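Only a single protein chain was left out; the remaining protein chains are all shown in position.
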Amino acid sequence: MTTASHAAVTAEASNIDSSARCTLSFLIASALAWLLVSGLLAVLHLVQAYDASFLAHCPIFTYGRLGAMQETASIYGWAANAGLAVALWLLARLSGSPLRSLNWACGGALFWNLGVTLGLVGIALGEGTSTSFLHLPYFVQPLLLVAYAAIAVPGVLAWTGRKQSMTFASQWYAVAALFLFPWLLSAAQVMLHFAPVRGVLQAIVEGWYVQSVWYLWLFPLALAAAYYLVPKITGRAIPSYDFSALGFWTLIVIGDWTAGRHLVGGPVPAWLVSLAIVSCALLLVHFIIVALNLRGAFSSGGPVLKFVAFGLFSYLVGGLWDAVTCMRSVAVITQFTWIDQAQTQLALTGAFSAIVIGAIYFLFPRVTGQAWPSATLITAHLFTTVIGTLGLVLSLVVAGWIQGHDLANPAVSFADIAAHTSSWLHFALAAQALLLVGNALFALHFIRLACTKPAASGVSVFAQPPAMEASAS
Amino acid sequence: MRNGLLFFLGLFAALLITWAGIVLGSNAQLGHLAPYFDENEGKAYPENTPGIAARGLLVYDDLGCAACHTQQVRRPSYGSDKARGWGDRQSVARDYMRQSHVQLGESRIGPDLSNVGARKPAYDAEDLYKLLYTGQGGMPSYRFLFEDRKVIGEVSAKALNLVGSLAPAPGHEIVPTHRAEALVAYLLSLNNVYEYPEARPVEPAAAEKGEHK
Partner (left out) sequence: MSSSNDPRLPQAGASDESLLAAHEKMLGKKPDEQAHYKLLPLVLLFVFSGIIFYAGTYLNHFSGNYDPAVFDEHGHSASGNAAPVKLDPIVVGRKSYEQVCSTCHQSTGLGLAGVYPPLAGSEWVTGSEERVISILLHGLKGPIHVKGVAFPGAAAMPVFGQVPGSGYNWSDEKIAAVITYIRQEWGNKAGPVTAEKVAELRKKEGDRAEWSEAELLKLP
């Protein structure tokens, strides 16, 4: 390898990053604010899970509304803002030119966050829709759609205006996520709320939307970041890269067919559930390819690589787990229990958030032209994320396993089930609190970096990276 | 994937095909589901729900009851649903065709509610009001659905009959608000016990043919 420094190579930190500073800072700052809000709500929600009388007198904080607010804040608040920020930055980087029409993204982000805020207030006041992943009141849903389209504009322009005709796996995932989500959101809004389908079809559309949000939006956003960061940091090309297209298309084509995933044994035709079970198994093809491609993440490296490695680990475990727990003989125990919640946490807190947080640690110093102020804070955040996520997921799994076996035994009353799972829910609460503390540290750290004036020589702190050699390993 | 247009078309086709398969496919199958007319009874099932129950569904929605309660009974050979007295047969699509918002639920922190109106022994409204007012086990109390007011003249006929530490202050009474009345009417209207042909268990002979997975 030779240290390439000829004119064609742009500097590692260039005006591609710095020109988007304002927009990206705003997106990430709002994402972090929502991350803290959702963490706080999650803590309150878990307290209620073992002590039903907590805040029970207060109609704003019924168990159902708190859960709905928490889910909304984490998906539409944290995940959307952070995922979009990372996707926009990635597309700009890989297109080799600064983002255009950033005003659109700024305005869109403003309205998006306004919409989510209104939505949360609406849910608290009883305007929620009690629809999984779409608890937002009717009146903010169209606003979110318009705001999303505005945020995605620079991303689409970066894709269409890319300098090279060649494309990279990161771009496929990022563009797919940006492009497909508005269709999902509008279809779900119309079919569930504005011209609702009849009867049990609502549950089917709901299942389709939930699985689509995972497989066509959140996971592609995270994978876009992972496919970029792993080779970028290690400096080694992705092994077995020729399979990556297959991995991409299996996710996009098969992911949605898992719509009946959470309807096992339910009042829907059996073929829908069988199809979901089969699709979960077929998705293992995707997970195997991702594991092969990105195994470089598990080599030694800095904290960014560790975040990505933990995220990928959660992603792969989650995929395997999904394929197992959707089988009818397993779902008869695990369905309707805390295990379902554990799976959501593993996918969102583990897979999505860890990778995206890693990406933020990587991109924000480039955007500001500054190093992060403190290495200790980064390490602390890494530890709280890993320990918090694992603790949360494992204690929920144990609680769910106990709950599932108790539910299967008709002699056990619900009060007894609550007593049996209570101590594990305490563990989950502790882990959730740890995650909240870690994320609060991250938010403080972010504010410190964002408030530092960019040094005149900031760009030069980044070493000029060597050129990657195309070597298939 | 050099060709951007082809890439977009591929993405769009993938989405369209799954959407058509899952959503349109099941809509074609279930979208025109009709009530089942029973000649013996001379009635069509599921029966229409009263208007107050429809309002109660909105209360069920906005409080987020579905966070802890499902409304789907699994077949007797699959899980303990029947043994727990939630229903003798599997819930089928037709059960839900008259509900404006279907909430199958994803979590069973509390019991299934598909057949609250058909429990044995039967609940009456007073039982459910008390359950909502006091809470029980893991279920929180929903006191904000009730009004604690001064008795003017006679005690209201709707007032809850509470004793011991729960009893209201002397001269006061606890009466359910309209929201509580609608919610309870909705819960009592949940009664899916009619045996549709498609809800009958599969013949054992047919079950043996397919290995259980």
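By written order: A and B. Residues from 1 in each chain.
Heads up, the rule we're going with is that a contact is a pair of C-beta atoms (placed from the backbone, for glycine too) under 8 Å apart; a residue touches a chain by one contact, two chains touch by 3 or more.
Keep in mind that this is a model prediction, so the values were computed, not measured.
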{"item": "Hidden-chain contact residue, picked from the options A:P267, A:G318 or A:G350", "value": "A:P267"}
{"item": "Touching residue (missing chain; options A:A224, A:A259, A:I378 or A:L435)", "value": "A:I378"}
{"item": "Of A:R21, A:H45, A:R93 or A:H135, the residue in touch with the unshown chain", "value": "A:R93"}
{"item": "Among B:R149, B:H178 or B:R200, the residue in touch with the chain that has been omitted", "value": "B:R200"}
{"item": "Residue numbers in chain B that touch the chain omitted from display", "value": "26, 29-30, 38-40, 42, 75, 90, 92-93, 197-203, 206-207, 209-213"}
{"item": "Residues from chain A at the interface with the omitted partner, ascending", "value": "4, 8-10, 12, 93-94, 96, 164, 166, 168-169, 228, 231-238, 240-243, 245, 267-271, 273-275, 277-279, 281-282, 284-285, 288, 292, 302-304, 328, 361-362, 365, 371-375, 378-379, 461-472"}
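Following the convention adopted for this analysis, only the chains that are shown with their structure count from here on.
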{"item": "Centroid distance [mean C-alpha coordinates] between chain B and chain A, Å", "value": "31"}
{"item": "Touch list for chain B against partner chain A, complex", "value": "1-2, 4, 7-8, 10-12, 14-15, 17-19, 21-23, 26-27, 29-31, 33, 60-68, 70, 72, 74-75, 78-80, 83-84, 90-111, 135-144, 212-213"}
{"item": "Complex contacts: residues of chain A adjacent to chain B", "value": "48-49, 52-53, 56-59, 62-65, 67-68, 126-130, 132, 159-160, 165-167, 172, 175-176, 179-180, 183-184, 187, 191, 196-205, 208, 216, 245, 249, 252-253, 255-257, 259-260, 262-263, 265-269, 272, 327-329, 332, 336-337, 340-341, 403, 407-410, 413-415, 417-418"}
